[in-house]
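Following: one structure in structure tokens, then a few remarks.
Only one protein chain is missing; all other protein chains are in place.
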Amino acid sequence: MKGGSFFALYIRECKKVLCSLTFLLYAAAVFAMFYTQFYLEVNGPEIEPKPGESGYGMVAREVPEILMPRATENLLWEYRSNSYVAYPIGFYKEVRLKEKDRQKMADIICEITGMTQEELNRFEGKEENDLDKSDKTSFEVGGENGIREIDNNSFVVDGTGNMGDEDPSLPEYHISESMTYERFRELMRAADDLIGGGSRYSDKYIVTNFSNVPKTYEEARKEYEQLTKEDKVTGSYARLYCDYIGVMLGILPVFVAVSLMQLDRKARMEALIYSRCASSARIIFARYMALVSVMFLPIIITAGIGQARVMGFYQGMDMDLFAFAKEALIWMLPSLMAVTAIGMVITEFASGLVAILLQGAWWFVSLFSGGLSGEIGKFSLIIRHNSLYKRDILMSLYGNFLFNRVFFTLLAVLLVMLTAVIYEEKRRGRNIGIRFFVKNRKNQPAA
Amino acid sequence: MEVEAGKYAGIKKEGVAGKVGAGQNQIRISGVNKYYGRKQALTDINLTIQQGMFGLLGRNGAGKTTLMKTLAALHKKQSGTISVCGIPIEQAKEIRGITGYLPQDFSMYPSMTVEESLDYLGILSGMDGNLRREREEMLLKRVNLTEHKTKKVRALSGGMKRRLGIAQALLHNPKVLIVDEPTAGLDPEERIRFRNLLCEVAEERIVILSTHIVGDIEATCEDIAIMNEGHILWQGTVSGLLSDAKGKVFTININKKFLAQVKKDYIVTGMLVQNEFTTVRLISDKMPTLNGAEVAEPNVEDAYMYCLYRNGCELGGGAEE
Partner (left out) sequence: MEFGFLLKIVKINLRHNFLPHLAAALGIALLAPVIFETSSLDAKLAAQPLEMFLCLVGAILFTPVFLPEQDENIRDLIRSKQTNYLAVCALRFLYSVFTLAAIIACFTLFMRSCESAVGLQHFFGAFASALFLGVLGFSGAGISGNVTVGYMVAMIYYIVNFTLKEKLGNFYLFSMSSGNGEGKVFLLAAALLLVVVVFEWKKVKEG
């Protein structure tokens, strides 16, 4: 059929989406998120560091001389109370080891410290020291120690609480002289495995937990240069923008998609549409494109406002005029596409409620299991980078980032095609899919 | 009743029915079976439907909707063949292009206006802008909705909604129009208007009308089929049905107190209570052994009941539950 008619259908579908209550809620939520988390928080330019200032904040940098003793001390404490802090999927968890694993942990400590088992046992004999749990309060912290973060209202549970320096009640111990840093990290990984992953000794947390050091002027300078030169200011801010909006895009599009897909049945218009000659692929793709393009509007608008605000603070600097637009396209659009497609396919296959529940679960896990920044999994739906800095980390994972975004884009297209197939099957009266939580659905017409 | 394909110039223009062969203005159904799970919904259906009005009569649950949905390519059959104007039913896209369907229970997006709804469905039928506007205007006039075209669908009355339904089904000028129980829930005036509209429409296409209301058939259809429990019990013309029932319908005046007994022994199709006496209309193969029984001229309702009766259908409280 003619392309003109596809366009006409697409326009009608856009209108349906625009007028839907779920879209209005979506747009309001995106604007509110943008306003409270980005617009209000970005309220001035970053200060250029000058030599001779009293301090430039802290930075997590891998310094074996600092990391090894701190991590060892913490491990001894946790071993002694047999209570290990971990964040397996982002939430605080206290792990107690069974006797067998506890023995393995003892072996690790013995190897690190060069102590014998007997010497270690003496540690255990000491009276239980009340562990100060205040630094374990999860769900609170956003920024990592010392590094200036634009905001600390974040979703991620932070694992950065440092144990205090020397604790007087801990008997003396030394790190074995023959212990190399590589071996030490290996042992830490083994300890993390015993705890079940996500502990402070994991690769993910160990540096930020035990190796925070004061930033030097050079480091602060370099960061600032990266912000202003390599990222051309707006690039940095655009990433921060995507960090916040991405959280919303991980879940909200599913509601808009579900309500559009349910509209025909709610309006008892299914049979009228089924009996027209437009192909299922045409109907589904027109709806999908309408959903994605209409839902992209609030993104483009807020990105434009964000770009203008940032540029206002850095007048006279060389800036990337299209940084926000670029990030919106390559960072935000794939998320929007994937979540919309998931909403459509599950609604068509099972029901809208199942789509909401499943997407909700995925959102929850993806959001709380990821770090605030510096981790980009190949398959994580929500990519976070809650910092104006740390460009290096992002760039070192840029391959993952691109893979991730391409993957979700392709997944989205694939799922939409699948939706069209399911739609066509239902249209021809074949009952495929599962029916949960569905009321009033007529599987068998009373004829 | 043969009409050349050339008459459907409008469809040709839309490129929807390009593959329709000339002179094949009929629907052929042979040996069709359909199951829902283990339950057999259609059993060995054989029918040929010509241009004009075709009535499908049967009680609720007889399989009418299933058959109609199958004809509209909205249901799969398990065996048998169906061709609509020469197109095998398996070619769903082509079938959808030449078929207009008005389901029993339908509505449209409540927030759209009458105009917008028609436009939307027109787009889904692949019609271009000018043709849509032209047909919309013409059909709205025909179904008497022109002055309501800016009304929201949610503000329409039941009858108006039905008329809008017919307009949408005719929008792409289909060769076949399938309407499922279109008069259910309409007031008598609306019902008559609706029937007349259907008759007009049937002058130029095949119209299949299903109903459990015998009056609809009587007023509109020449050819009919009677369905029961997924079978076709009878097919032919209305006059054929009437002549089958000739001499099998009787009237009798009885005292009220015998009414219960008569109802038990015979199939009663009508009653008129007058003081102590009741005039009863009943069906029987033989002359009833009651005093004063007279042979009556059968109407379609009687004939329909007789058909069910002759085929051994349970006729507890009459055909219309």
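When the chains are written out, they are named A and B in that same order, and each has its own residue count from 1.
In the analysis below, a residue touches a chain if its C-beta (ideal position, glycine included) is under 8 Å from a C-beta of that chain, and two chains touch if they have at least 3 such contacts.
Values in this document were obtained by computation on a predicted structure and should not be read as measured data.
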Taking the entire complex into account, which one of A:T22, A:S176, A:S293 or A:N400 touches the absent chain? A:T22
Among the options A:L76, A:M179 or A:L252, which residue touches the chain absent from this view? A:L252
Touching the absent chain in the whole complex: find that residue among A:G246, A:G352 or A:G429. A:G352
Which one touches the absent chain: A:S176, A:Q262, A:S293 or A:N400? A:Q262
Given the full complex, what residues of subunit A touch the hidden partner chain? 21-22, 25-26, 29, 32-33, 36-37, 83, 89, 91-94, 133, 136-140, 153, 155, 247-248, 251-252, 255, 258-259, 262, 266, 268, 352-353, 356-357, 360, 436-437, 439-440
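Definition applied: only the chains that are shown with their structure count from here on.
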Whole-Å separation of chain centres (CA-atom averages), subunit A against subunit B: 58
Touch list for subunit A against partner subunit B, complex: 1-2, 4-5, 8-9, 12, 16, 19, 263, 267-269, 271-279, 283, 427-430, 444-447
In the complex, go through subunit B and note every residue touching subunit A. 15-16, 36, 41, 60-70, 72-76, 92-94, 96-97, 99-101, 103, 105-111, 119-121, 123-129, 165, 168, 172
